[in-house]
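Take a look at the structure below.
The complex appears here minus one protein chain, its other protein chains still in place.
Here the chain labels run A and B in written order, and each chain numbers its own residues starting at 1.
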Amino acid sequence: MTSSLSTRLDATFKGVELGSGDDDRLAVSIPREAVVPVLTFLKEEGYDYLQLISCVDWIDRGEFELVYLLSFYTEDEVGGDGGKQDVLLKTTVPREQASAPTAIGVFAIAEPHEREIHELYGIHFEGHPRLTPLLLDRDYEIPPFRKDFDTKQYVADVFDRVPPVEEEG
Amino acid sequence: MRELELYFGPQHLGMVGNFSITLNVEGDRILKATANPGYLHRGFEKLMEGRTWIKNFPMVCRINVVEPDHMEMVYAMGVEKLAGIEVPERAQFVRSIYLELARVGSHLFGLWAYANMLGFDTVANWAMYHRDLVLDLFEELTGGRVYHIYIWPGGVRRDFPEGFTDRMVETLHSIGGCVPDYDSTFFNNTLFSERAKGIGVVSREEAVAMGGTGQAIRATGMKYDVRKVDPYAAYDKVAWEVHTREDADAYSRIWIVRDEMIESVHMIFNLIDAMPEGEVYNRIPNPLKWRIPAGETYVRCESSRGELGLYLVSDGGEKPYRVHFRTPSYSHGLTILEKALVGANIADVGNIMISLYVVAPEIDR
Partner (left out) sequence: MDRNQLMKWIKTPTKMAHKYSLNAVYFCTGCGIIEVPPTITTRWDAERFGVVATATPRHANLFLITGYVSVKTLRAIIRTYEQMPEPKYTVGFGSCTINGGMYWDSYNTINQLDKYIPVDGYIAGCMPRPEAIFIAVTHLWTLIDKDMADGYKRYRKNYGAYRANQEMVLGELEWPPLFPTEIHTNTGEGETDATAATPTMTEREKDDELA
């Protein structure tokens, strides 16, 4: 089942790299443009549950890595559909002018995840209907989850600089 | 009729937690709801990147104050998987018992919030009192009432003290003895069913499309529970059942909460009987200089509100490279809630929100 999934993935899409991932997950690396078609393909394969969209800032390589974790709803105990593996889908986005296609069309739950990544990493999602601030109230020059954002320095610059209100003795 | 924009929360009696929803209403019907989280955002995942693996244990439990224990568990699972640490058999049982106890406490808190919101003050007071009894057990076991920091990579911090299991069984029996009272005053009360039936319906298609887990998905009749689907700790060593209902409304979700609590108590009894002797802790390398091999993993467990996941990346250093929690309230509170509120009555906002078990700190992290 799984091998056929990986072979089918390989056959259908160009530029798909299959990694071993950890023991119970199939790791797939794809180019940025293929995200939506591959997600659609996987959804048709029965992966109807997008657990998480995450983002990792590999500052040394100068790129962000978007990670899509896919699973499926099942009622079977242990192992699900005869050992069907979960999928970990990865794509990279350059740090400069970071942008990626939105996955909302495939999974509705992608909406807040992408909004959060937009806010915390500054990645633009093309076609996302509301990339408004989700969690933060202030503007940060560097989006705060990037590796070059130094929280300690920021705290010293902003919160520690606020003077105490003097009290008469 | 004129359309109005109303702000529901963060300072609002019907709001549990620091969360806010903007409602567009016409009369008292909701046309559009916009969740507005972020009041509790502390940037945990960023802060954890600046602390060593072991120092993060006191941090993670503070992500979700209602149920800190599953946070510890999922982080410990992630660290163990990356570092390849084995957990002794007895520790698995201790962990399961501890987590089920936490689930009972958390469900009682949820019941307090729900009953309080509906105006069942008596039931709310009972639930809070019974939760306190559970907290007393935690205090004896770990020294802390709310935050326990009991689970470590490689096991748990200490074994059960002498006579602890007996006291635990006794307490759980005394709480369980009140179930008929709860039933007659609350669960079988027509006031409750009138108020909750048909409210906040989230169909299975919607729940699946929007990543619903926990009660939200089990109330649609699907037996999806991470403890069964992807077992961890000792959940595959004893027999237990997943409770579901068919109606997908607030009434079903609260009934599932009740059934799960009872199931958890039974499960604790079974686990105690099946618990082997032995060590509860495998030594880990010096935690102050602990480096974990590079790699990435996703681990998950079933918290009392749904699937709690953790995506953890290590670059081989002393600190995590990236931590990302997938919390159940994230999908419940942001997408499902916005959907379920449309067309509802203003008076039911709290009802729907608490029955979906939205816990604000979990969303904001």
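Basically, a residue touches a chain if its C-beta (ideal position, glycine included) is under 8 Å from a C-beta of that chain, and two chains touch if they have at least 3 such contacts.
If you're wondering where the values come from, they're calculated on a predicted model, not measured in any experiment.
Trainee: In the full complex, which of B:147, B:164, B:240 or B:290 touches the chain missing from this view?
Mentor: B:147
Trainee: If the hidden chain were put back, which of B:83, B:104 or B:124 would touch it?
Mentor: In the full complex, the listed residue that touches the missing chain is B:124.
Trainee: Quickly run down the residues of subunit A that touch the omitted chain.
Mentor: Spelled out for subunit A, the touching residues are 136-138, 140, 144, 149, 151-152, 154-155, 158-168.
Trainee: Residue by residue, what part of subunit B touches the chain that was omitted?
Mentor: 10-13, 15-18, 38-43, 46-47, 50, 58-59, 62, 65-66, 109, 112, 124-125, 128-129, 131-132, 135, 144-147, 360-361, 364
As a working rule, only the chains that are shown with their structure count from here on.
Trainee: Roughly how many whole angstrom separate the Cα centroids of subunit A and subunit B?
Mentor: Whole-Å distance between the two chain centres: 24.
Trainee: Which bits of subunit A are touching subunit B when the two form their complex?
Mentor: For subunit A paired with subunit B, touching residues are 22, 25, 48-52, 54, 56-57, 67, 69, 73-78, 80, 86, 88, 107-109, 111-112, 133-137, 144-145, 149, 151-152.
Trainee: Quick check on the complex: what are the subunit B residues that touch subunit A?
Mentor: 37-38, 41, 43, 45-47, 50, 81, 208-211, 217, 222-224, 228-231, 236, 295-298, 300, 307, 309, 311, 313, 321-322, 324, 326, 330-331, 334-335, 364
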